[in-house]
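Note that one protein chain of the assembly has been removed; the remaining protein chains are unaltered in position.
Right, chain A next:
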Amino acid sequence: MHISIEKRGYVSKKYYTSVYLISIFVAVILSSFIFLLRGINPFYAFSKIFQGSFGSPFGLKETIAKAIPLLLITEGLIVAFKGKFWNIGANGQLLVGATFATWIALNFGPYHSSISTITIMFLVGFLGGALFGLIPALLKVKLGINEIISTLMLNYIAEDFVEYLVYGPWKGKTQYGFPYTDNFPQSATLAQIPGTRISYITLIIALLSAVLIYLFIEKTKYGYEIKVTGENPHAARYSGIDFVKITIIMMLISGGLAGIAGVGEVAGIHRHLTYPAQISSGYGYTAIIVAWLAQLNPILAIVSAVFFGGILVGGDVIQTSLGFPFSTINAFNGLILIFVMVGNFFTEYKIKIRR
């Protein structure tokens, strides 16, 4: 028997779509073994997850609340990934954005109107994330340091920094010794759709970001330059595209959007800065999967962000109702990412078997 791997030429949309659906399906099948091992009927578990995330009003509200930061981060990651800049540091960028916004909330908020406070919080949140994203960009273009390593490591720096703040200088006087900053003043909190944890503003910004990033990538000069740089850096050089400039632009946007997600979390959900793991909830990592599931399409990312929002909520559900650890969801997410990647392989190559 002879097995060989060959490149595919033209691939139809139909084939493309079915490969992805099959990939997700296989991931779901495999993850059902996790439940089987514990003696739980996977159908029961999945129906619980579905009920908890999409099948009930409360679940749906939570799903959307989690989809918002995921979408914001994903849109940023799409920009970086299109340029083949592997930003694994959205978690850190989110935290820095949240920290910047917290400073404004606590020091500027009490004396100013809601409109100006919130506006400035979003602006500095974007700025914080963007600056934190700028570090790995500069390290790469100036010193040739691999961005996967640097963005990943910067996550830990951001986490430890936030931890230092909430246990140390920023620890709230009114929080009974808990590692929280003081609660934000009213002017620095975001209004929520009644009965939910969804804030109007972040929802609108997130949806808007999807449209803007789509236009940015598909219609603008910089979007074109990012795509050329990502697809063929040699051709980018030949065409005279400024690699340094384009890398910086990519990471300012990518980090900035993660920063905005951070503002949404502190101002809309928690209303104070606290443990980094609570603020970021690993969104920065989950968003990587969201981006790939959406095939780096900014509009499809809306669907895949909601899907993963649901999965995260489902994780809470199986934790409370089935007694499963939350990390079960991480295993599931990992399976999805792996199978989407395998799916990617099958859209580019085919395996030929000859007897």
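As a working rule, a residue touches a chain if its C-beta (ideal position, glycine included) is under 8 Å from a C-beta of that chain, and two chains touch if they have at least 3 such contacts; residues count from 1.
As a working rule, contacts and distances are computed from a predicted model.
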Among "Hydrogenase-4 component C", "Peptidase M75", "Heme ABC transporter ATP-binding protein" or "Molybdopterin-synthase adenylyltransferase", UniProt-listed name of the chain not shown: "Heme ABC transporter ATP-binding protein"
Sole residue of A:238, A:326 or A:345 that reaches the chain not shown, by the stated touch rule: A:238
Residue in contact with the excluded chain [from A:90, A:228 or A:335]: A:228
Residues in chain A touching the chain absent from view: 2, 4, 6-10, 219-224, 227-228, 231-232, 234-235, 237-241, 352, 354
